[in-house]
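Heads up, one of the protein chains got dropped from this complex, but the rest are sitting where they should.
Right after this comes chain A.
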Amino acid sequence: MSIIQVRHLKKSFGNLEVLKDISTVIQETEVVCVIGPSGSGKSTFLRCLNRLEDITDGEVIVNGHIISSSTVNINKVREEVGMVFQQFNLFPHKTVLENITLAPMKVRLTTKDAAKKRAYELLDKVGLREKADSYPAQLSGGQKQRVAIARALAMDPKIMLFDEPTSALDPEMVGDVLDVMKQLAKEGMTMVVVTHEMGFAREVGDRVMFMDGGYVVEENVPEELFSHPQHVRTQSFLSKVL
């Protein structure tokens, strides 16, 4: 069952066309890794999937909602689509626990007790139960990102979007975050991951999309894409990063 369908997606910022013509279909439980050079449009593509960026042209259907239509209730769609950011974007004035319980309580109107119980389960999952009452500023980068993942999971999303989740981390913190993501993938979460972690893409990805210049240049299962890239652009990119 396809859960995301993208048809001829175009996105411009003023005169600058960042996404030129993107079409793809993502299946439920699929893990899609998006790689490519800076400025290739991969983050913009991801941000179009929960409409943090307005869609200039084309059709994007997420979890049965046509989100490229202006009449869709985008808040309803976003409840089912979690997002994790490069800069974590935890709420600094709230504790770890409050960061996680806020959306379930305000959006889903879950009771405080139920939201807390779920938050502790998720903190166990990411290995940070003892940090529940800390503030984000008291955490390391890797801990912040794991809390951010728990915060997104608290809404029980059907899809998780990751926007370079490990790019702002010290190298020794990367592993903990990737482990949490691997676990999620194993549990059958549908994931779209913009990443520079080729090892993760190869190991966890069901499919890798290589983007450049606003197009998907090539997509394939990881072994094929990494071992036998078809396009010159893919070959030259991989020769630099691998």
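Methods note: a residue touches a chain if its C-beta (ideal position, glycine included) is under 8 Å from a C-beta of that chain, and two chains touch if they have at least 3 such contacts; residues count from 1.
Here is the rule we go by: contacts and distances are computed from a predicted model.
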(request) Quick one: find the hidden chain's UniProt protein name among "Sulfur carrier protein ThiS", "Copper-containing nitrite reductase", "Electron transfer flavoprotein subunit alpha/FixB family protein" or "Nickel transporter". (result) "Nickel transporter"
(message) Looking at the full complex, which residue from A:52, A:132 or A:238 touches the chain that isn't shown here?
(response) A:52
(request) Could you tell which one of A:102, A:132, A:198 or A:238 touches the chain left off the display? (result) A:102
(request) Write down which of A:120, A:135 or A:215 is the residue touching the left-out chain. (result) A:135
(request) Could you list which residues of chain A touch the chain missing from the display? (result) 50, 52, 75-76, 78-79, 81-83, 85, 87, 89-93, 102-103, 106-107, 135-138, 148, 151-152, 155
